[in-house]
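All protein chains but one are shown at their positions in the complex.
So, chain A:
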Amino acid sequence: MPARAAPRRQLSLAPRAKDLPLLLVYGFAFGLLNWAAHLWGGPGFFSLWYPAAGLRLAVLWHCGLRLTPWLIVTELVTDCVTGAIPLTGSATLSSVIGAARPGVTCGVALAATGALLRGKAGVLTQPPMPLGLAAIAAPIFNALAVPPLEFLFWKTSSYRSGVDVVISLTGLAVGDVLGILILAPPILWLAGAIDGGTLTKPRLPRGRLLADALPLVASLLLTAALARAGLGVQAAPSLLGGAWIGLRHGRAAAWLAISAQAFVFLTYSASAGSMTAADRLELHIGLAAVVLVTWLAGSFADTQTASQALLDRRNRLLFQAERLKTLRAMSVAVIHEVSQPLSTLAIEAAHLRKLTEGQDTDLAESAALIDRKAQALSEMVRRLRRFGGRDVDEPSLVPLAMLVKTACQIVAAEAGSQGRTVDLAALPPDLVVQVQEIELVQALVNLLRNALAASPQGTASVAAATAGEFVKIIIANPRPVRRTQGAGMGVGLIIARTIVEAHGGTIVRDDDAAETRFVLSLPLSGVLP
């Protein structure tokens, strides 16, 4: 199931022509789901599972936050048409505000998740995880927004007691969670498939369906057995089963498990007429926990799989680069080994040919032939060498982290003996620049050497960050108290600047109060997939 890395950032809120049919379909679907939800309604809460919330989240996630106001308008229109909002009477305003609240909080939840995770690294920011977090944040925000609104607009609460408030808000959150996690994933999968043109098969463990079905059935049977024994409908067995399935087989399997469990539980809670509202709420809280845990487990497993795949890919690339390097070094060595004896051979062959020139003998013919071949071989070695040399100098795509690490290693080797240290901050691992590797490493080494030499404690630090289409490498050292006469002549910086400028970059000195800082900017060529 495809999911966006983060909600798209859109500045323009104006609707586009192609949004209109989408909003029409949305209004219709919203009305239908809204109606379907009332089957699980109860006193003090609207419904114990609310699929319309899933639809809302999926649409906002896929199409971007700019649609938020338009979805809210569509929902209000639908509510008016279906009569959910009375058009006359004193309740109109409160109904409108109440109906707009979920849309607003859903938008806020998505924006907050995006803002929270933007620019951070770690397993939480890898694709399926943000959606999982947004799916939890949206219902919580929605529920939390109720009391302040009640207080602001109605002064006198419609709830009779604190217990009522808790039941109502919990019911609301639980209903949204169930609705979102059951409906949003398949909608997003479908939307992604339509975008991509083909229906990508979700990652389902082939032939392991049985292995997943067994714990599922077992947990349901255990639940049933516990209920028979008079212990009530307990969610714990399903919790275990769901976590197990999600962790083992990812989101697709998790979603199937969620759907199956939700089907069983919801059917039960809708059909069990004798159930009290409190029992039903308890059951649904349990179900929400099951669904959340299962989904997060599935997302986590998928993220892990994706990270592992990325890691493997990087390892392969590095291995390949390493092998190419070895091959290059080997071919240079071979050229050298060949050129040494060939020098002697070519000179002697030419001499032999000259000695025998003009003689109409077999010997002269042999000598001429040997000389010709030796000259041809010499020419080939020269050509090969030129080719190899250019290859080495040609700009190639190099991971930034590798460049910086190489430079640090070179400097660390000579700095270590003098008790100096370079502090290397964590580098973004996926940035790639198009550079002449050896030259750029030289530029970095020069800057690092300067920083170490100028630092009173013999420490320097390196960090890197992206800035638009550029990557900035910041090399800093603590400022000396008074200017000392360095041992160098300032040539290192000039060389570094020449190299970096030849690559379309810049070196700028950007000191702050405590540190001397040189900022090396290079055009970014891409990001590792």
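The rule is short, and it goes like this: a residue touches a chain if its C-beta (ideal position, glycine included) is under 8 Å from a C-beta of that chain, and two chains touch if they have at least 3 such contacts; residues count from 1.
As a working rule, contacts and distances are computed from a predicted model.
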From "Simple sugar transport system permease protein", "Two component transcriptional regulator, LuxR family", "Thiolase family protein" or "Metallopeptidase family M24", the UniProt protein name for the chain not displayed is "Two component transcriptional regulator, LuxR family"
Among the options A:Thr267, A:Thr326 or A:Ser343, the absent chain makes contact with A:Ser343
Contacting the left-out chain: of A:Ser378, A:Ser455 or A:Asn477, that is A:Ser378
For chain A, residues touching the missing partner are 332, 335-336, 339-344, 346-348, 350-351, 377-378, 381-382, 385, 389
